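In what follows, a single structure is set out as structure tokens and then discussed.
This part shows subunit A:
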Amino acid sequence: MQPVATTFFFYFLSGITLISGILVITRKNAVHSALALILGLLAQAGLYLMLYAPFVAGVQIILYAGGIMVLFLFVIMLVNLERAQKEEQFNKQWLVGLLAAVALGGLLMTVYLKGSTLFTEHIAQPVENSNTQQIGVMLYGNYMFAFEIASLLLLVAIIGAVVMAKKRI
Partner candidate 1 sequence: MPEDTKSPTPPSGQPHAAAPAKPAAPATTPWDSPTVARLKSQYGSGVQESVTYLGQNYFVLDASFTAEALRILRDEEQFDYCVDITATHNPTREKQFELIWILYSYSRNERIRVKTNIADGESFPSSISIWPAANWLEREVFDMFGIKFDGHPDMKRILLPEGWKGHPLRKDYGIIQQDQEWVQINLGIESGQ
Partner candidate 2 sequence: MLDYITSYLSSNTTPGQAGNVFWALVYIMVVFGGVSVAVMAMNWLERKALAHFQIRLGPMRVGPHGLLQPIADAIKLLTKEDIVPSEADKFVFWLAPLIILCASFTVYIVVPFGPTHAITDLNIGILFMLGVSSLSVLGVVMAGWASNSHYPLIGALRSSAQMISYEVAMGMAVVSAILMTSLNADGTGTLSMIGIVQAQQAQHTWFIFKFFPLGFIAFGIFAIAMVAETNRAPFDLPEAESELTAGFHTEYSGLRWSLFMLGEYAAMIAVSSIAVTLWLGGWMRPFPNTLTGDTWDLVFSLIPGFLFLGLALIAFIGVARMPKHPYFRIQTIGLAGFGAVLGLIGLVLFAPPVRDRIQDIFWFCAKVAVFMYLYIWYRATFPRYRFDQLMRVGWKVLLPVSIGVLILTAIIGVLV
């Protein structure tokens, strides 16, 4: 399939990601923030598709937008929102946060400006059709150990959550 209007879609999706990212931190209503985050994640999935990584895009939608964010919303809905809205939105670390953001932004800008000289011109050959298979081979072949470690970590997290949430087992 030939890509159509690549530049337009790139800027479109990036713009959505940025705007929704800003909305996430500026909305007072936590549910609205979560919805903006979902929009951002979906736009990101679109960016993955443009990078010829359909599997990652699919997983992004299933796991992040469909699964994790629903759990987010789930928790937010049960929380007393009126109370949350009255609370101060920016806490005492805002100065530190601002500095960190500026530093990170500076780093990104540097990379963007000097990137063409630092890194050689190289466009990865998109392998659209065997993309999924390659991820499978990588995960279960080359990086088997890391993959298993990650799953073990998740198991520990699950058990911890159950122990913390359940009053008596």
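Quick note on the criterion: a contact is a pair of C-beta atoms (placed from the backbone, for glycine too) under 8 Å apart; a residue touches a chain by one contact, two chains touch by 3 or more; residues count from 1.
A quick word on the picks: all candidates are chains of the complex that A comes from, given by their letters.
In this text the structure is predicted, and so the values were computed from the model without any measurement.
Enquirer: Looking at this complex, which of 1 or 2 sits next to subunit A and touches it?
Expert: The single touching candidate among 1 or 2 is 2.
Enquirer: What part of subunit A is in contact with candidate 2 in the complex they form?
Expert: Subunit A residues touching candidate 2: 1-2, 29, 31-32, 35, 38, 54-55, 57-59, 61-62, 65-67, 69-71, 73-74, 77-78, 128-133.
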